[in-house]
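A single protein chain has been omitted from the complex, and every remaining protein chain is retained in its original position.
Letters A, B and C mark the chains as written, and numbering starts fresh at 1 in each.
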Amino acid sequence: MVSHETACILNTSDEEAHIVLLIYFSDRHPAGPYQISIPPRRTKHIRFNNLEDPEPIPKDTDYASVFSSDVPVIVQHSRLDSRQPENALLTTIAYSE
Amino acid sequence: MVSHETACILNTSDEEAHIVLLIYFSDRHPAGPYQISIPPRRTKHIRFNNLEDPEPIPKDTDYASVFSSDVPVIVQHSRLDSRQPENALLTTIAYSE
Amino acid sequence: MVSHETACILNTSDEEAHIVLLIYFSDRHPAGPYQISIPPRRTKHIRFNNLEDPEPIPKDTDYASVFSSDVPVIVQHSRLDSRQPENALLTTIAYSE
Partner (left out) sequence: MVSHETACILNTSDEEAHIVLLIYFSDRHPAGPYQISIPPRRTKHIRFNNLEDPEPIPKDTDYASVFSSDVPVIVQHSRLDSRQPENALLTTIAYSE
């Protein structure tokens, strides 16, 4: 089993959402910006391990993510952490307006 | 074991709450609207798999849900996802005012 | 294993907090009010199964809880639900101001 983190983004508006994702670390400058687009009235799942442009996210490092969007979207972030003997599932909802 | 998602809606007001539920997908137009009524000062559990009017929710598709209400209600949404080898329990509270 | 639900209440103010708890159901009028006091700058754990005045909470019924306080407090509500084959842990933070 490998760790995976995903973000589910919901755009309920009638316009395409253009999202900028930044990844923060404890010991280096932030990674990104990653560009994500969501069509109007659609959802999109982002798998952090699949992010590659401008750089992949280091696999064994803790990080935090911040989404900025030009239209209001809802971001639900889930983490299944296999590095701990107990599986840690973190889920959070953030509103960007 | 099958996946199930439920929403618990709480109406603390003295009036019946009329709720409209929309379901969003990544690759098709939203499903619904589903009509839900909650008596004053009562709770109601909604099981998404049981929604049928105007259409059932596809069983193997990720989706997001949005509740709109004519009186303030509290929605607690839970998901037990059996498609992953690890059970993923997501829970969220949303306030609609 | 039995179900238990607890609420952890935090009063960071310099005054005693007087809290009124109401319990809502799907098919009957709300239970309570239950009276709870928290000294200044202290926490208190409430175990719902131990509530007795004015009435105990029915053990096999879903319910929702609402806390009202005369000073701002923070309520963290946890549920470990043994009635499902999978353990459902729900946790929520509510701010009362």
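Convention: contacts are C-beta pairs under 8 Å (C-beta built on N, C-alpha and C of every residue); 3 or more make two chains touch, one makes a residue touch a chain.
Computed from a prediction, not measured in an experiment: that's the story for all the values here.
Participant: Which of the chains on display does the removed chain touch in the whole complex?
Facilitator: It touches the following shown chains in the full complex: A, C.
Participant: Sort through C:Arg28, C:Arg41 or C:Lys59 and give me the one touching the missing partner chain.
Facilitator: Per the contact definition at the top, the residue touching the missing chain is C:Arg41.
Participant: So that we can see where the missing chain sits, which residues of chain A does it touch?
Facilitator: Chain A touches the chain not shown through residues 22, 24-27, 29-30, 62-64, 66, 84-86, 88-92, 94.
Participant: Under the stated touch rule, tell me which residues of chain C contact the chain that is not displayed.
Facilitator: Contacting residues on chain C, toward the hidden partner: 1, 8, 10, 12, 41-45, 74, 76, 78, 80, 87, 89, 91, 93.
In the analysis below, only the chains that are shown with their structure count from here on.
Participant: Supply the minimal count of touching-chain steps required to go from chain A to chain C.
Facilitator: Step count on the best path from chain A to chain C: 2.
Participant: Since chain A and chain B are copies that touch, just let me know if over half of their interface numbering is common to both, same, or not, different.
Facilitator: different
Participant: Compute the rotation angle for the C-alpha superposition of chain B onto chain C, expressed as a multiple of 5 degrees.
Facilitator: Rotating chain B by 90 degrees superposes it on chain C.
Participant: Which whole number of Å gives the spacing of the CA centres of chain A and chain C?
Facilitator: 33
Participant: Where the centres are mean C-alpha positions, what is the separation of chain A from chain B, in Å?
Facilitator: 23
Participant: Residue numbers in chain B touching 2 or more other chains?
Facilitator: Residue numbers touching two or more other chains: 89, 91.
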